[in-house]
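This part shows chain A:
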Amino acid sequence: METLSFEFPAGQPAQSRALVGCVGSGDLEVLLEPGQAGTLAIQVVTSVNGSAPRWQLLFERMFREQQLPALNISIHDFGATPGVVRLRLEQGLEELNHG
Partner candidate 1 sequence: MTTAQEQRGLHWFQALTGAAQPQQGLPASLRVADGELAGQAVRYIAVIADANNPFPRARNGEVGLLEGWGLAQAVDEAIEADRGNPHKRALIAIVDVPSQAYGRREEAYGIHQALAGAVDAYARARLAGHAVIGLLVGKAMSGAFLAHGYQANRLIALSDAGVMVHAMGKAAAARITLRSVDELEALAASVPPMAYDLDNYASLGLLSEVLDVEQVTQPTAADLACVQDALSRALAAIAGSPRDLRNRLGAANRAASTQVREALRAQW
Partner candidate 2 sequence: MAEQDIARLLAQRSFTELGARERARALLDAGSFRELLDPFARLMSPWLPKQGIVPQADDGVVVAKGLIDGQPAVVIAIEGAFQGGSLGEVGGAKIAGALELAAEDNRNGTPSRAVLLLETGGVRLQEANLGLAAIAEIQAAIVELREFQPVIGLVAGPVGCFGGMSIAAGLCSYLLVTREARLGLNGPQVIEQEAGLDEYDSRDRPFIWSLTGGEQRYASGLVDGYVSDDVEAIRGELHGLFGQGKPAQERSRRHAWFLERLRAVDTSVQADAAAVRSAYQGA
């Protein structure tokens, strides 16, 4: 298990919070909450050691396409594939807009 931290530029703080997923096999839990203006802060606790470059790459790709609101995101990962991670993050962001 390891704990990783990431930061990306962001817009104004989000207006709500959201939770998606579960710390089950091959899945992850994502908690999204309003953050400090201008900052998207992500903390990842993952069962997979040595995965920091993979997370970095995945986040960079995702956030290159869109400027996100300022958020604190906590991830509890139980060995999810990048596809599942991306899906859960998108679900979470979607819920923020409708929650």
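Keep in mind how these were chosen: all candidates are chains of the complex that A comes from, given by their letters.
Basically, a contact is a pair of C-beta atoms (placed from the backbone, for glycine too) under 8 Å apart; a residue touches a chain by one contact, two chains touch by 3 or more; residues count from 1.
What you see is a predicted model, and the numbers here were worked out from it, not measured in a lab.
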Notebook entry, point to check: Among 1 or 2, which touches chain A when you look at the whole complex?
Noted result: 2
Next item on the list: Write out the stretch or stretches of chain A touching candidate 2 in their complex.
Entry: 1, 17, 19, 22-25, 27, 29, 31, 33, 45-47, 74, 76-78
